[in-house]
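Missing here is one protein chain; the remaining ones are kept as they sit in the complex.
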Amino acid sequence: MKLTRRKFLGGAAAVAASSMTLFNFNLLTNSPSASAADQPSEAIKTFRNVCPRNCYDTCGMITYVEDGVLKKVEGDPKHGYTNGKLCLKGYSYPRRVYSPDRIKYPMKQSPRGSGNWTRISWDEAMDTIAKKILDLKKRYGSTLPICLDKYSGNFGIVHYGIEGTMSSIGYTTRAVGTPCWPAGIDAQTYDFGTLYSNDPEDMVNAKYIILWGQNAAWTAIHSLPFINEARERGAKLVVIDPILTSTASKADLYIQINPSTDGALALGMARYIIDNNWVDWEYARANSLGFDEWVEYVKKSITLDWASEKTGVPKDIIMEIAREYATAKPASMWVGYGMQRHTNGGQNVRIIDALGVMTGNVGKSGGGVNYGHLETWGFNYNAMVNAPPKGSKGFIGPDGKEGDRAINMNNFAHDVSAQSDPPVKMLWLACRNPGAQDPDTNAIEKMFSSMEFVVTVDSFFNKTVEMSDIVLPATTHFEDWDVMASYWHYWVGINQRAIDPLYECKSDVEIAIELSEKMNALEPGSCTFPTSGTPEEWLAKEFNPGIHQMLGINDYKELIDGPRKAKMPPASWSDGNFRTPSKKIEIHSELAEKNGLPALPIWVDEMKTPEKYPIRFMTPHPQYALHSQFQNLDWMMTTNPEPKVEIHPNLAAKYGITEGTMVKIYNDLGSITVKAHLTRTTSTNVIVAYEAWYKNSNFNVNYTLKAIPSDMGKQATGNDGLAFHDNFVMIEKA
Amino acid sequence: MTFFEDCPPQVLKTHGELLLALSHLFAQGGENLSQTLSPLVKSCSAIAEHYNTSRLLQANQILAQYSETNDGEYLVMCYEFNRLFVGPNAPVAPPYESVYLSSDHLVMGEQTLAVRKFYQRENLQTIGQRHEPDDFISTELEFVAYLLSRIIETQAAKNSAKIQLYKTLYQEFWQQHLGLWLKTFAHTVSQSAKHPLFSALSEILVALSTLNAPLNTKEAPYETYAPQISRRSSSRCCL
Amino acid sequence: MSKQLGFLHNSEKCVGCRGCEIACKNEYQIEATPQWRKVFQLHEDDFSLPTRMFFSMACNHCAHPECLRVCPVKAYTKREDGIVIHDPNRCIGCRLCTMACPYDRPQINPAKKKVEKCNLCYQRIDQGEKPACVTACIPGALELVEINDSLDQKTGILKTLPGLPSPKITSPSIRFIGPKQGKQIRRD
Partner (left out) sequence: MGDWEWPLILFTVLGQIAIGIILMLWWLARNRNLNIQLFKRGVHVSGGLLLIALLASLFHLGHPEAAYRALAHLGSSWLSREILFFLLTFLAWIYLFRLSRQQTSSHTLGSGASIITTAETAAGGQPTSNLSLGLGITSLLGLLGIASSAMIYVLPRVPAWNNGGPVLFFLLTTGLLGALCTLVLGGNLLQTAQKKLLLQVSLGCTIFSLILSVIYGSMLSASMEGAASLNYHLSSPLFWVRALVSWLAPLLLLVIILKSPDLGKKNLILTVTLLVGLGEILGRALFYLSATGIQITALF
């Protein structure tokens, strides 16, 4: 702001001083150099960026900038995992940055949801927000009526400044948890102490690969070359998935499993492995607790017939993959996030973990039960940690400590509405679009309309922005300094500011600074967020000796030469130092038991299909979008102009549905209407539509989705996950 | 070729005032229509009277009517202004040249940089350079108005070399930029305007691009397409 | 003609990610509608088992390019290395080439009223680089190759795939490694 004003005044003064003309300029000003016109175009400059989206691949990018304009993006060849290539979403970035649809200025809607927007200055926006915060604080005696919902829109480390914004105004209500992967995280936490996967580049060493509910072709495509290399070296690829995905289509063996029965398949395999004594007794007994107890359970309770009946997988196939998995050493398993989005999802992951342990594949190069990791995320989170202002009143938790009030991100609509002491009155949304992504969209709409005040920071006019009072324009990652780590590969890259922020867009930290200045002006001491520092300085503060050492650098600036891979062994847990309370793999987990879960990885029944709604509606990740990002861009809208629901021809025939028929998908919660695509890539009781936000469309797969929790997630992420794929519906011709 | 011989300074001044009034209107946004409408009405009347065009007079009557409206109506017009030009929704008619003329219909396109170079020829740059696209409608209008003012000054000073220079600049800029997209832009506005004010505004933009023809040696070719138009048309042949 | 450059598409590796399609757009910043390169999904029913199989196709730089033959303005030229280049400066938008190409790869750009197509990134090739699509292909399914007899004699090299026009029309400079199906355990 200051900079602009100075520039403006400077410009005006220059014009006034010049005897050139008496013309009064408003938008133009004298250029600094008299011979500006003769200057040749600047040479093309390149910058390093990292795609900050919620994606396994977290690609290194090279950005080409000419005359301050982003011309194109390419993959960073120095990035050993993404290897100089981007996905179709990555290549579409210039369309995102320069889309005329971008949100350009702070805007105010009155009343909320009316579509009546006025442009306001940052000053007015901050003034309104700050006054609202102070007003709520005064009325309720604390800032707890203010609720933050931030998640995965941008996983850059500096973006944790959003949490910092809230911390700095006092104790607030926070949406806690993660909708994506918590059940699996907890499963691995109970078993190994945390989630920690092998280096994906290490998959080349596998002799056998099982992708369990994992569609790498759409969600982690940069892993495919490593899988392909393993296959070229002789490895067999097995894909287990209810949907015949693009990845599954390439497999040597594809198993169309009954949804939510992955644990039963793993138990059947375990039984056959025990029966044939292919167990790595030495590894399992030396490294784990409760292994024999579990073996007894398998022997006593599991039969191949049962497993076959449960999973819909023929016995001989269970035997085949059990034998191959147990005897091909090393064998790698990759557990996808889709398969744990069930009411028994975490438990199924625990059973698969046990399968890895019993065959001695854990801790081995070319092996592992790979789910994800957070080993490279040890930054300072400097922007996040701010002490609350003096005298802040917080929420007294069950442990007696005063702090933020946590509510469940995965039942956000319900939990926000359920708060009464004090009630939630204001929402702050950043990197998050609950209007499109949360379960039970009708409930979300209702909850939003009960708020006094909603602030959203975003780049495009999505459903959440539609339901806001004030929207603040967010920068893209090309307009920010940041650093990004991956939850899959071991690389860390720096993200340079390649272009100046467009229009009046600001990064989350810059917004926090503005807010802090305003709040302290209105009420000194009411906000602790520091008000100085350039974006690059804020980035620099994220680094520490641990990170330096891990990446083999002395200074963050070295990352400008190229991303670095963490110095870690290729196989997770190869040192045998597990992070459970017992320091061993806990096949018998007391922690799980304490949390009301089975101590052992035993079978837990899947959710029963309700009679009234016999069809399972699965809504996995799309190819052209990342949640509600990307699909709205013109290239995507041309290539994939409208959503479709995939229906098996046999199921379609029952309801008189043919290719292209509009189908109404409904249950007690709500309904959506979408065009049918008949395909045998799905099964006869499962329909599939891919979640996404299409431009100028109200399509949203979450209208029929109940906020049913998955079995795990509380331990490590604060809240249980969401059983996204236990979504049952009825269909009819629309 | 008949530019400055045929156009007395007074006419040029009237044109310049209209350009500036429009520039202010778009720059100040929907929130300030109560200040920017009246000057537009005034300059528009002058033009309409000079050329005696009934369509422009009619459009200006609507403008005049709404320039004296109440606060409630101003608010409605402000919302419509933002829906059309600003956002936060995907604006119907983004007021940037490259959205209409570049092949990829994005901002900061080749036209943006070409326009920047034009400004540089006069040692000018936009105040929001690198943040706001240089081909924002208000900036282009201001630049054209500036060129007209230079022509008036140099005419007064009888500096024929300079007159020729500014005349050329003006014509080039009009033919290569503003004149190429103003009609398409106006058309896009009129197609989806839900308030009479903006239909009238669109009419004035069309008139402006037509009326500037006498100031030019020839009218610029309007063979360009709005994004909506080209996005709709298919690239497939009959086969 | 001393040689003929072309594409080798490995349908066993291609997962239909469309990275090639968009990398091409990114390289040339082509607007939304024209698709110089396009990924096609093969018919599910063309295989014994349902499947998601793909091929990616741009201009095939045919040995007997129909576009070049019918073009009245000589906008098309075939280089020594077999690349068929379309020069938009010569093009007058008669669209004959769009009618003549069985692959629909020259396409009219409605805004420019001229035809556009893939020129096999000849500027990149002249600098020793690979075409943008090949560079971008993550699973390594797309390669730049020399089309000749020794390639055609290799086992597993196909001249066409189900759903494609007969290669006899134009002798396209594209070869395929056919999709292979694994075993499927299905519930229908």
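We just call them A, B and C in the order they show up, numbering each chain from 1.
Rule of thumb we're sticking to: contacts are C-beta pairs under 8 Å (C-beta built on N, C-alpha and C of every residue); 3 or more make two chains touch, one makes a residue touch a chain.
Remember, predicted model here, so these are calculated numbers, not experimental data.
Contact with the omitted chain, checked across C:Leu49, C:Leu151 or C:Ile169, is made by C:Ile169. Interface note for the absent chain: among C:Leu49, C:Ala63 or C:Cys94, the touching residue is C:Cys94.
Residues of subunit C that touch the chain left out of view are 39-44, 55, 57, 66, 68-74, 90-96, 99-104, 108, 112-114, 161-166, 169-170.
The criterion applied here is as follows: only the chains that are shown with their structure count from here on.
Centroids built from CA atoms put subunit C at 43 Å from subunit B. Each chain gets a centre from the mean of its Cα atoms; for subunit A and subunit C, those two points are 35 Å apart.
The residues of subunit C that reach two or more other chains are 29, 31-33, listed in rising order.
Listed for subunit A are residues 94, 634, each touching two or more other chains. Put simply, subunit B touches subunit C in their complex at residues 103-105, 223-225, 230-231, 233-239.
Across the complex, subunit C is touched by residues 71-75, 83-88, 91-92, 94, 217-218, 221-222, 224-225, 228, 237, 244-256, 258, 312-314, 317, 623, 634-635, 637-639, 648, 650, 679-681, 683-684 of subunit A. Residues 29-34, 95, 98-99, 104, 107-113 of subunit C touch subunit B in their complex.
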